[in-house]
Each structure stands twice: as C-alpha cells, then as structure tokens.
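Note that this complex is displayed minus one protein chain, with the remaining chains in position.
By letter and in written order, the chains are A and B; residue numbering begins at 1 in each of them.
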Amino acid sequence: MSLTQPQETPTLGRETIAVRGVKKYFGPTRALDGASFSARAGEIHAIVGGNGCGKSTMAKVVSGILPIDGGSVSILGETPATPAESRALGISTVYQEVLVADESSVVDNIFMGSDRLFSKSMSQARKVERARQLMEELSGEVVDPYALVGTLPLSIKQWITIARALLSNPKILILDESSAALDFDSTERLFNKMRALRDSGATVLIVTHRIAELIRISDRATVLRDGRDVGVLDKHEITERNLLALMTGEDRSTRDITHAAPQPDTGERAMKARAISVWPNGRSFDFDLRRGEIVGIAGLDGQGQDAFVRVLAGVRPALNGLVQVADRSGAWSPVRTLAEAVAGKIAYVSGDRKREGIFASLSIFENMVMPLYRERKRAGILSLIDFQSLVATFRREADNLMIKFGVKEDRITSLSGGNQQKVLIGRGFAMRPDVIILNDPARGIDVGAKAELYKHLRSFAEQGKAVVYLSSEIEEFLGFATRVIVFRDGIPFDSFDGRALEPKRVLEAMFGQTDGAGLASSYGLVPKRAATAASQGTAARAFDGVRVRVEVPAEIKAAMKAAVDPPARQAASERFVVPEPTKLPFAPKAVRIVEFDSDGRRKGGGAP
Amino acid sequence: MTVMAPNTPSLAGNAAEAQGGRSNPFLLMPITLFFALLAFAVLRSPNLMTSTGIGAAIIVATPLIMATYALMASVIAGRGTVDLSIGPLIGFINVTLVQLHGAGLLENPIAVFLYAMAAGALYQFLFALIVIYVRVQPIIVSLSGYLALSGINLVILPRPGGMAPPFMAEWGYGTTIFSPILFILLIASAAWLLFTATAFYTHLRLMGSDERAAYTSGVPITTVRIGAHLISGCFAGLAAICFTALISSGDPSQGTTYTLIAVTALVLGGASLAGGRGGVFGSALGAVNLYLITFCLSTFNFGAVQSFVTNLAYGTILVASLLLTLLIPVIQRRIRNFSPLLYFVALSVIVLGVILHATFDYAALGTVGATLPGALDMQAALVGPLEIATLDPATEALRLQAAPLVFGAVVLAVVAVFLRLAIGQSSRNSIGPAVAVILASLVLAGAWLMMREAQTSQTGQPEATASEGDG
Partner (left out) sequence: MDMLAKLSLPARILGLAIGIVLTVIGIGFGFAQGVSVQIIILAAIATMASFTWAWGFVLGQFAQGESTTADGISPLRRAWMAYRWPLLGLALILLAFIVLSLTVEGFFNIWNIISLIILLVILILTRTLGRQFQLNRSAFIGIMVLAGLFSVGSMNIEGFASGNNIKSMLLFASFLGIASIGQTLVALLGGLDLSIPFVIGAANVGLLYLMGLGVPPWLATLIVLGIGAILGAINGLLSYKLQGQALIVTLGTGFAISGGVQIITSIGSAYSGNVFGTVPAWLSNLSAMNGSTFGLPFPPVIAIWVVIALILILGLRLTVYGRFLYALGVNRTSASRLMISEMRYWVTMYTLSGFFAALTGSLLLGWSGGGFIGVGDQYLFLTLAAVVVGGTSLLGGAGGYGFTVIGVLVLQVLSSFLVGIGLDFKWQQFIFGLLILPMVALYARSPHIRTQI
C-alpha cells in the first residue's frame, strides 16, 4: 500500500484537479486542515473518509461554492470562485442534497443554468426532447418533461440533478453522495454512465463513505481523515482493509480488542414490538429488546432503519402493529406517541443535531435539561423552573460525559460538534431513561469523544438498561453492540452476533448478499423466542451456514407488492396474518424472516 | 398563462403512464371567482357592460393591476420578497411627479414615463442591493421602505393637491374603453408575456422556487434578483402613472393603500408568496376580482359604511383565499391534468350567457324596434366595442349583412378550439372531453338562438323568447 505518491501507470491522463494544502474553517471547526489531492483526466477518483472528515467540504471547495481559507485549488488551470464560473469551466456537481425547484417543470430543472442570461441555449422543443431522452435513459422510466418536479418521487428528483450535471458533457463531474436516493439498479446505471464519461476522457470525482460502491467503481481513491489527506490508493490497492486502516487511523484496532460487547444477564425484556411495519408496503416483523444489551441497527441509507428507531422512540407511529415498553415492575404499556414513550422512560437522541437536536440560541445548560423542566417545576400553575436541582443534574451529566465547556450559560453553538452531541446525549441521560435510543449520534464527532460515548453507553447497559444504537458506520459496532440488525427494503434483513462481528459480513447484508439466517437465531430479532424454539427442536438452525444469494432485490419488492393485497392488509391490522412466503413467486429461501402469529407460533419463513 | 402546459400530440399518447403530474390548479380559484363575480356584478348592475362601464373599470383597475404586476415580479424571485413598500412607492412617484410638474419640469409625456419608471427602478435597485449584500430579510427591508417612503411622501406633499401633467387630464374620465390607460395595460401585459418567453424569466422562476438549486447550477442569481427588482420598479412606475391619471392630482397617503390591495390581489391570483409561482394571467385576474368585489359591494349602496364594508371584505377575502391554498394539494391529487384555458373558456361561455341575459333590453323589445342598439343586437354584440360614432346607414346595412358571416366564423373558431381540446384531453383519465363536448353544444345552441333573436329583433317583431343562455 503506497501511502504517498501513486505509481505511474501508462494510461494516465493529464492532471485536471490539483488541490494543495487547502484549509477551510467554520468558526472553531477545522473542516479542512491542509488537505491535498490531485485527479487526472480519464479516471474515476474517489474521495473517501469517515463522517466529518471533510470530504463534502472538499467537494464544495472544488466546485467553487466555498471560498478557501488557505492553500491553493487549481482546476483545469483555474480557480473557480462561484458555481457559475465552475460551470463555464466544464465542472458539473451533484450535491448530497437533492436541489431541485419544485414549482418548475422537469425540463426547466434539467436545463437550469444552461442558458445564458437572456438567450436560450436551444429551442424549447429540443430541450423537451433531450430531457425526455435523458430521463428515460437514466431513470429507466418515462417521465413527463412538463411535469412539475414537486409531484415526482425523490429518486426521480435525484435523477434530475444527475441529468442536469451530465447535460453539458462535463470535463469534470463531481458526485457528492449522489446515490443516496437511488436503489440498486439505478446505482448500477449511474456507474455505467460514469464509466462511459471516464472513457471519454473526463474526470469523475466521487465523494462517498460507502466502501463497497467505491471499491467497484473507482480507479483511485484519496482518503481523508480529520480534514487532512492520509493516503492515495491505486485501483489494485482499493480494498476494504486498506481503506478502513487509512480512514480510522491506528487507535481503532486497540479499542476492538480491549472491550467486549455487553451481554444481558437475564432475558428480561425492556421493549417488545409486535407485527410492526415501518414502510407503507413493508412486511411486518417482531422485535424484542432485552435489559442490559446494546442493539446495533445498520443499513444503507434510507432502508427503513431510521424509521424503525423512530417508531421505537415514539417519534413517529408504526404503520401496523404495536410497540410496548415494560416498566420496572414488568407491566407493559404501549408506545404510540412521544408522550407515551417518555412516560415509559424511553429517551431519544438524534444525530441530526441542527435539525432536531439543539436550540441554537439557548445556553448549554438549557439545551441539556430542557426536557426536565416539566417534571421539576415549582409553584404550581406559575411553573417556575427549579434551577437548583437542575444544575445538579447538569453537573452530573456534564461530568459523566466529560463535556468541555466554559460557562454553562454560554450558547451551545460555542461548542464543537462533538461536544454539542454530548450535550444532547446528556439530555437523553438526564431524563434517567430505562431505554435510550440513539439515531446515529456519532455523526461528525471525533474518535476520542466516540470512545467516551461507547464507554458511557456500555456502563449504562451494564446497569440493566437497554440501548438501541443506529449507526451509518459499521465499525462503530465492533466490541460494542450485543447484536446488530441490518435493515433492507424497510424490514430487518439479517442479524449478527456482536461477539463475532465481521464488518464485511454486515456490509454484505446491507447489500442483500447474505441469507438472512441470523434473524431467527439467538441474536436475531426476538432472541428469547429463538432460544425456546431451539430447545424444542424446531429451530431455524438447519439453515445456518447455508448461503443463498439474493439475486435481484427489486424482484423481492415487486413480488411483495403483488402479495400484499388490500384484504390481507386489513386482516393484518386485526390479527397478525402475513402472506405465506411460499406463495411468493420466487424462492422462499431468499428472505429469511421468521414470522410469528400473536400466540408466538411460527407462521412462516425460516423452517421449511 | 405561463403555467399552462403545451399539449403536443406526440406527448398525449404516453403522458398517461409517464411519471408526474402537470396539474396546476392554482388558477382554478381566480378563474372561478372571476366569473362568479362577473356574473353577479352584471346581474346587479348591467351598466358594467357598457362602454362607459368597462372604461371606468379599466381606469380604476389598471393602477391596481400594475401594482400587482410590480409585486409579482419581486415575489417570484423568492425569499419571501413581499414588497410592502409598493404602495408608498407608488405614492412617492405620484407626489414627486406632481411636484416636479408643478415646478415646471416634466412637461413631456416621454419624460414623465421615463422619470416614473426610472424612479421606481432606482428604488427597487437599492432594495435589491440591500437584500443581496446586507442580507436582511426582504420583508424587513420592505417594512423599512414603507415607513421611510410614507414619511417622505408627506414631507414632499403634505396634503392632497397639485395637478397632474395636462396630457393626462383626460385619461382619468373613463368614458371610453380605448383610453391610453388601456394601452398601458395591454402593453405592460404583453411585455410581461414576452418576458416570460426569455431565458431570464426561466432563471427567475427557478431561483424563486429554489435559490440554492439555481445557485449551484450556475444561474447568476445576483443579476437575476436585481433584474427582477428593476422590472418590479418599472411596473411600479407605470402603476404610479395610472394612479396619477386616475386621481389627476397628487396624494401622499392614498397610494399607501395599494400595498394591501396588491398583496391581496396577488394571493387571490394564485401566486405563491414563497416564490417561484405566479403569472400575469392570475395576477390580472386577482386584481380584476378585487375591483369586481368593490363594484359588487358598491351596487348595494351601504351608504356611509361603504368603505368599512370594503375593508371588511378585503380582509376576509384575503384570509379566505390564503386558507383555500391549503386545499391546493388535495385538489392536486385529484385532478392530474387541469387545463386553465379549458376551464376559462368553459366558464366564459356560461357567463357570456348571463351577461346577455342581464343586458338584454326586454322592455325595449316590446316598445321600440331594431333602431335602438340593444345589447343583443348583432351589431352591438360583434362590433359594439369598436363603435366610435353613429354610423351612416350604408355602413350599418353592410355591417348587418356581414354580421352573420363574422358570427359564423367566430362560432367555427370556438368549435375548432373545443374539438382541439377534446381530442387533446381524450387520452387522459379526465372529464375534459365531456366538458368540452357539452360546452361546444351549448355554444352552438346559444349561437343558434342568438341568430334567431337577431332576426326577430331586426324585423321588429316583439315575440322574443326568454334568453336561455344563462343555463
């Protein structure tokens, strides 16, 4: 693995992007701290790194959106300062966020920015024709070019942004996490398009944290960590191991060894979910959460795992079925709303700090203890806040989480991202919950803070509390999660034992490349039931070790749509009835979800 | 009209299975309201449909329409740019115009127009610069402008008075349809329609709908925003000229009332105050609707409380039309392909019948003969608006002969339009074709009846049947 300069290969084109020691600061945060890389014509170059390593900032710097604080950027010999300039240079960018004008038509959106100020680049009729061709070619569906974009689904909107970028036959194409809203087939089509563009001599720059994708597509990869470039990998060197080693640095391996995932002492359950579904046409499934365990939730972006943890936390209602939480005496109460979740001592911590976390203009103190205001008030109707007891709580949590701050009255925005996140986690703990549900809390926080967070959560679990932890980084689960459940297409797809967790296998499951046998095991969705089932001899263990590949995930979707007809769904709402998997027109072994009826008997899946 | 989807035959075939809907039901409300109000107004006071009535309507409504256009140009640009200072700006141009004229400057009509539009554009240019570079919310800038301009207006002209330039003196009488105001209105509307065909307008709409998308796609948003404000300023100048013509003097405070009315008209016209949506058709309809509301209310003769009733009506209608926008998503789900043109034509036929019924001089039929130009007279119906003076008998006879031919041609054109629409809609799952067929037959029936009426009235026989057009 050559970490410095890549070896010269005969097919090299000229250098098109040269970034030298670029610095970009956002207040106290150093998004880019002297990062360099270069890309050539005729290659697909990946910028890769963990969350918050500055790769998106790099994409914005290269596309001319963000001015830099230091260093130099040279693209095709120039330094564009605005998107308009970079477009004139032949640079097209597709941003992480789907940026479309909802009130305008598809054709206007695709040709956005291609016209001069007063004159059009081509006649409207030709634009329409071109737009229709392009959309059909890219998305594989017929899209009315006159349709208002606001009426289209997200994936089509994403295609519109890609079509806009491809329209001008760019010399440099920058894709910033652009496959987020696309499904498997679409991603493949996008990759073909990228290869064609590369072969015609353009530079394709992809920014991604999806290792599997970039291994397949990229010719070279620059790895960023903490705002610096830590290595460049050539095509043959781009392997998961190399990437992970570079992305995570040295300290990661030690952490894996020193800790073992907590294991529940008793089988006592903290929460149970019965026959819930989180997607409109998604199948329903069961889920148990035991006291003293940490359940990791994983999946590619937008595969329903986010919806699942929100349902568990009562932030959004389940489409079917019921989530219940046990109080300390073991009595079950339902969780349908946020209020019921809070009453059931469930705390929810979102990783999306800006949007659903912090109160930017309020103090650190208030940001942490605000949920306690209601229960700790004095003077009845006057509702005076009991500052004394709240300060004590604040001190305790701030010490526990080792939050670094000046004065507690400072605004929360004066803290770094990691410390802000700690305040939010402290907010969760301040409510003294029995169950804490974290939705990708480690997004954008540094390694040290992460380690402290894991430690804290582990000791929390050891007190007999339960943790549900969604993460977009598989490596977070190593030595931390008791079991890991992987979501795909809105349902759990596979499950893994935290004691013997292999990131590669989890990644395969995220892409639908495993058999899903883990779901029925003792580390599956409902561990206790699996254990009893095993003792009765009807376990799904027969399938352990058998690898059945799921060929085309899209077929599963299609078949499931066909299988779930309205009467069946109606029945499902009253009594849990699932369409028998054997009736599905493809091999029943493909998805191995074990279905149970309300009495706990096995309905289908798993065993033949 | 900008929101209408062109309907090429090649598309009609596969549009049904294509992704996405084109439906744009925002014009549904203004069109419905327009015809409802028009029918009501005509029934209440048939005078509206005379040369004087329409002339007065144009005189009164044009400043409002212009103000609405001015507001529209900046509202489309997004960021919630509802320019509250538009009223005081009109007042400002009005009072400065009058004062400058009083000082002996600005005698030339061209100079007056240039001054008004330049003053509006300059103000809006400053506005745009503040919004772009100081980055204060546009609504605050407009509030600030409202206060400052209202104050300075009173400084310039403490109380209503002064004289408008003499060449404007006759514009405000409103005795004829073809006043210069009408030409200002038509030219301004046509200019906007032409503008919508340019790339600049596309940029503007895209920027208003999603500024970040436009910026990242390389749309020069700074230039486009400044351009939108300049256009807005020019329209404000035109509005001020029409306003000056209307009152023939200077008034420091009355222009201010245009703010609320123009905002209401814009919302009534289906524009989105958030940006990206709005058109000249909807805005003009919204403004005309407001005029019609005032007109309808004035027919009731509330006496001294007239202005209070108008205030109450404006406020209520503004809130109600805002609430109705909540229904738009629901409608959007139901109607996939709404054609504002078809709807407009359909309702206009119905209301035409109402107008004919209302303005039909039943009494005159019984007493006098065809010599009186009754409203249903062929001549009046077809060439009435063009009438300038009394015709010599020869021309009149010629016209009467030509009238059935012209009439037939119009009917044929209407039928052709309907057929075109019916065919265009036939591949969709909509009630469009049925509506088109029914309306076409209604038009034909109406035409036939009108022919008969015309013949009977020509021969002076009083056996006219009741008008059936109002069905």
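By our rule, a contact is a pair of C-beta atoms (placed from the backbone, for glycine too) under 8 Å apart; a residue touches a chain by one contact, two chains touch by 3 or more.
Bear in mind that the values here come from a model prediction, so they are computed numbers and not experimental data.
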Worksheet item: Hey, which of B:Ile177, B:Cys242 or B:Val267 is the one touching the hidden chain?
Response: B:Val267
Worksheet entry | Touch criterion as defined above, residue of B:Leu154, B:Ala199, B:Ile247 or B:Val415 at the omitted chain | B:Leu154
Discussion item. Please identify which residue in A:Phe111, A:Phe287, A:Phe308 or A:Tyr348 touches the non-displayed chain.
Written reply: A:Tyr348
Item to complete: Pick out the residues on subunit B that sit against the missing chain.
Response: 80, 82, 130, 134-137, 139-141, 143-155, 158, 211-212, 215-216, 221, 260, 263-264, 267, 273-274, 303-305, 308-319, 322-323, 325-326
Worksheet item: Residues on subunit A that touch the omitted chain in the whole complex?
Response: 60, 65-67, 95, 97, 99, 315, 338-339, 342, 348, 350, 355-362, 366, 370-371, 373-374, 377, 382-385, 409, 411
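Assume only the chains that are shown with their structure count from here on.
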Response to the item:
Between the Cα centroids of subunit A and subunit B the separation in whole angstrom comes to 51
Discussion item. Can you tell me which positions in subunit B touch subunit A when the two form their complex?
Written reply: 5-6, 11, 14-15, 17-24, 198-200, 202-203, 205-206, 208-210, 212-220, 223-224, 272, 276-277, 332
Worksheet item: subunit B touches which residues of subunit A in the complex?
Response: 63, 65, 82-84, 86-88, 93, 95, 97, 99-106, 108-109, 111-113, 115-120, 141-144, 146-149, 151-153, 156, 164
